[in-house]
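Single-structure report; data block below.
Entry: chain A
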Amino acid sequence: MRKLKALLLVVALVVCCMATACGKKDGDGKIKIGVVNNPPSESGYREANVKDMEAVFSAENGYELKTFYSKVNDEQLQAAKGFITDGVDYLLISAAETTGWDDVLKKAKDAGVKVYIFDRKIEVDQSLYEAAVISDMAKEGETAVNWLLAQNLPEYKVIHIQGAMGSDAQVGRTGALDAQFASGKMKKIVQQTAGWDEAEAKKIVETVINSGEDFNVIYAENDGMARGAVAALDEAGITHGVDGKVVVIGFDCNKWALRELLAGKWNYDGQCSPFQAKIISDLIKSGKAPSQKIIINEEKGFDAKTITENDINTYGLGD
Partner candidate 1 sequence: MQEECLLTMRGIEKRFPGVLALNGVDFSLRKGEIHALMGENGAGKSTLIKVLTGVYQMDGGEIRLDGESIVIRSPEDAQNKGISTVYQEITLCPNLTVSENMFIGRKSGFVIRHKDREKRADEILERLGIPARSTQLLGNCSLAVQQMVAIARAVDMQCKVLILDEPTSSLDDNEVQMLFKLMRDLRAQGVGIIFVTHFLEQVYEVSDRITVLRNGELVGEYLTEELPQVQLVSKMIGKELEELSNLGDGDEEKIMEREVFYEAKGLSSSEAMPFDFSIRKGEVNGFTGLLGSGRSESVRAIFGADKVNGGTVTVKGEPVKITRPVDAMRHGIGYLAEDRKRDGIIADLSVRENIILALQVMNGLFKPISRSESEAFADEYIKALNIKTASRETPVGSLSGGNQQKVILARWLLTHPDYLILDEPTRGIDVGTKLEIQKLVRKLSEEGMSVTFISSEVEEMLRTCSRLIVMRDRHIVGELTGKDLNQTQVMKTIAGGEA
Partner candidate 2 sequence: MKITGKKLFRNGFGQLTIPLIAIALLAVFNLIRDPGFFSIGIAHNSDGNAVLSGNIISIINGASELAILAIGMTLVTAACGGQDISVGAAAAIAGSVFVKVLKSASSINGGTVLLAFLLSCIVAMLFGAFNGTLVAVFKIQPMIATLILYTCGRSIAYWINGGATPTISNPILSAIGGFIPGIPLPTPVIIVVVMAILFKLLFHFTSLELFTQSVGINGAAARLNGINPMFIKLLSFVLLGACVSAAGCIGVSRLGLINHETLLLDVEMDAILAVAIGGNSLGGGRFKIIGSILGAYIIQTLTITLYAMKVSSTDVKAYKAIVIVLLVVIGSPVVKQRFTKFVRRLSENRKKVSAKGAE
């Protein structure tokens, strides 16, 4: 299987090279970009991320874009080497693993290819890349918890539904809330992982309802699990949302979730912004070296009271 994959990769690269060889003749004047990313099938977030890259680095905007998607680090490394050989001007990387990139980035530097890292950090010397445009998951959680504190509820009895344990998003979104539990400002009714599974989230909330314990906040670490939780509330006839008993918080800002917000059924949706392409494009077009190496992407959070249709169209993921 491995061998087969490797073989396919080689074939793909050869085809890539040939395409480039042809492309060079009539594609001059455009900035050549090579993007190494995780596959769009990974998540809604990644899908939006990939679409955003493809939209920003389009031919109309003066770019010639080559992409490679894989969640296997070795394959990503190979592809990056291939792009360098092809002679791209910029190499954009969202790595599957944070280590193992030293050689490739050195090679890029020697070849005069400028490297931007996006979405995830890579553990290499900062001199090897121009800038890293990344999300700060912890900040995302803090934004949401600060919003929750600002609601000034008389008491906070929280059902906390976590994502797949150990994932970046889970760790980031859990941290801020855990701090509140520890300080005693909020009361932990239950803290369970549903592993991003909507149905599991519903079961967790159902069990709490059946036990008769009181709660007034649901903090679900993604939109799907928030939807599952809300389904359990609906079945039990417990009100939720802007005028309801239970405050519902979700993450990711799927379009459908933002519409729930707009309808007042949920209260808050936090986002880990997948839109780094514009920032990188601006940096490239400015022609100057970025002033700072680490650029934290601005994280959004939407309140049901202030969200607009325009926000949904601009920032919502999916359709």
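To be clear about the criterion, contacts are C-beta pairs under 8 Å (C-beta built on N, C-alpha and C of every residue); 3 or more make two chains touch, one makes a residue touch a chain; residues count from 1.
A word on the picks: all candidates are chains of the complex that A comes from, given by their letters.
Model, not experiment: these values are computed from the prediction.
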item	value
Which of 1 or 2 touches chain A - same complex, any copy	2
Interfacial residue positions of chain A with respect to candidate 2 in the complex	40-41, 43-44, 47, 165, 190-200, 202-204, 206-207, 209-212, 224, 227-228, 231, 233-239, 254, 256, 318-319
